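With one protein chain withheld, the remaining protein chains of the complex are depicted in position.
Each chain carries a letter (A and B) given by its place in the written order, and its residues are counted from 1.
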Amino acid sequence: MMFISTIIISAALILIDLVPLYKQQEWKIFFIYSFFLLFIVVLGLLADFNVEIPSPSKPTKDLVSLIFGLKLE
Amino acid sequence: MQKEIINQKQAIVLMVTFIMGSGTIVGTGDKSGQDIWIALLIAMAGASIIMAVYARIIKLFPGMDLFDLLDKLFGRILGKFIALIFTWYLFHVGLNLIRNTSEFIRIISLDATPQCVIALFTGVLIAYALRCGIEVIGRWVSIFFPVIIVISITLSVIAVDMYDFDRLKPVLYEGLKPVLSDAFGIFAHPFAETVVFLGIAGCFQKQSNPHKIFNIALLIGGLYMLMLAVRTIALMGPVNKSLQMFPPYITARIIKIGDFFQRIELINAVIIVTAVFTKVTVYMFSFAKGMSYLLKIDDYRTLSTPLVFFTAAYSIFLFDNALFMVKWALNVFPYYAIPFEIIIPLLVWIAAEIKARNDKKTTSQNQSTNSSGSNAGMQC
Partner (left out) sequence: MPKHKNSLPTVSISNKKIIMLKSLEDNLKQFEDIFQGDDSFMARHFACVRKNKSLKFCLLYLDGMVDAAILDNSIIKPIINAHLPDDCEANADIIINQVIFSHYAKKSQESDELLSAIIMGDSVLLIENCYDAVIVSSKGWKSRTPSEPEGEKLIRGPREGFVEPILDNLALIRRRLATPDLKYKEMTIGVETKTKIGIVYIEGIANKQILAELIERINKVEIDGMVLAGSLAELIQDAPYSPFETIGFTERPDVAVADLLEGRIIVLVDGTPITMTLPYLFEKFFQSGDDYSLNYLFSSFSRLLRMISFWLTITAPAIYVALTTYHQEMIPTALLMSILAAREGVPFPTIVETVGLLVIFEILREAGTRMPISLSNALSILGALVLGTAAVEAKIVSATVITVVALTGLTGLMTQRIKAPIVVIRTALTLLAGFMGLYGILYGIIFVTLHMCSIRSFGVPYMMEFTSLNPGDLRDTALRAPIWFLRHRPKLVSSSNKTRQANRLGQ
C-alpha cells in the first residue's frame, strides 16, 4: 500500500517538477530532488516489507535519560 | 524571486496558531493533575524570558533568518555546523508532528485506513502549502484563526453548566515539584518551540516589532492553553484526564447541547488538525530553508516538496506505537529540546549583540549610511 502510494506521488512529482528541472538543466537541484524521490520510494518499499529502520526516538530517549539521570519508561 | 513578506498581524496569528497546535493533540503534562493551570502560568513566565531573546535576535538583524545569521556570526564552517544541528531538530520535530497527526486521525476515527495513506495525504497538503509560500500561509491562517477561536470558545461556553470547578481543588496538594516539572514540559513544548520562527524571521515585515509579536502571541496562546486546561480538568477531573491519550480532544465528547448535538468532538478535531497543520508547515518551512542553506540552493520551494514527502514517509518508522509517541512528547522532548530551544538561541543572541555593537562602531566611524532597500511591493 505504502509502496504504491509513494510510486504514485513520485510519478506526479517527476511530471510536475523533475521534467521542468531537466529541461532547465538545473542539475544540482535535479540530482538532490531525484535522490530524495528515490529515498521515498525505498522507504515505501521497506514499509511494505515491515523492515525496521533506525528511528531517532529510542536513541534520543536513551541519551536524555543518560544525561539527566531520569528513569523514563 | 520576489521576497515574501508577512505583516505583523499575520505573524502574531501564525504564532498563536502554532502555539495552539501542540497542546491540542497530546495535551499538556500529566504530573501536576489539577494544578496544571499553575504550571501553565509558570511556563508562560519562563517563556516570556526566552522569547525576549528570540525577539531580540530578530530585532538586531531584521529581514534575516537564522541561517543567514549563523553564516554571518559564526563564519562558514561553525555556522554550517550549528545550522546542521538546528536543521536536524527541525526535521525531527517535523517528523514527530506528522506522526502525531496521522496517529491521532487513525486512532480517533479511521482505524481501518493505513497510516501511510494519512501521512502521505498530510504530506501533500504541507507540500502544497510550502509551494504557495509563507506569505500565502500567513494569509490562510488569518482566515482559519478566527474560525478556530470562535469554535473553541463556543465549545467552552456551551459546556459551562457541566463545569465542576471543585475538581481544580486542592491547590498544590502534592507540593510544587510536579507542578514545576510540568511547567518545564509546557515551557519546552509549545512556548519555546517558537524558536522555529527564527528560521522564518526573514519574512517578517521590517517595520514590525518582534517583541510585540512574541509577547502578544504568548499571551493569546497562553490564555487559550489555560482555557483548554481548565476546561479539561473542570470537565473530567485530573484522574480521568491522565487516563486519556488525547485529553483535549476527548473533553469535547462530554459536551452536548440538548439531545441533538452530542458527540461533537469531531468539531474539536477540526481545530486540532488545522492548528497542527499550521505548526508542521512552519517547521517544514524552516526545515526547507535550512536544507537549502546547507545545500546552497537559492530556491527553497522546489526543494521543499521532496523534503516534505521524505519526512512524511519516514514518520511511519518513527515510533512503534502511539503510547511511546505520547510519552516521548511529554517526557523526552522537553530535555531533548534544551540545546535547540535555549542553548543555540543564547549563543546566537550573544554573538549577535557583539556583532551588532561592532557593526555600529564601524558604521559610526565610516559615517556611511547604508540604507537598506525598502521592501515595497504589493502585500497585504
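The definition used in the following text is that a residue touches a chain if its C-beta (ideal position, glycine included) is under 8 Å from a C-beta of that chain, and two chains touch if they have at least 3 such contacts.
Only a predicted model underlies this, so the values are computations on that prediction, with no experimental measurement involved.
The hidden chain, counted over the whole complex, makes contact with B.
Taking the complete complex into account, B:W140 is the one of B:W37, B:Y89 or B:W140 that touches the chain left out.
Listed residues B:L40, B:I57, B:L90 or B:A129: the one in touch with the omitted chain is B:A129.
Taking the complete complex into account, B:K9 is the one of B:K9, B:K72 or B:K355 that touches the chain left out.
Although one chain is not drawn, its touching partners on chain B can still be listed: residues 9-10, 13, 105, 109-110, 113, 117-118, 121-122, 124-125, 128-129, 132-133, 136-137, 139-140, 142-146, 259-264, 266, 269-270, 273-274, 277, 378, 380.
The definition used in the following text is that only the chains that are shown with their structure count from here on.
For the pair chain A and chain B, the distance between C-alpha centroids works out to 23 Å.
Contact residues of chain B toward chain A in the complex are 92, 95, 114, 116-117, 120, 123-124, 295, 297, 299, 302-303, 305-307, 309-310, 313-314, 316-319, 324, 327-328, 331-332, 335-336.
Taken in their complex, chain A has these residues touching chain B: 1-2, 5-6, 9, 13, 17, 21, 28-29, 32-33, 36-37, 39-40, 43-44, 46-47, 52-53, 55-57, 60-61, 63-64, 67-68, 70, 72-73.
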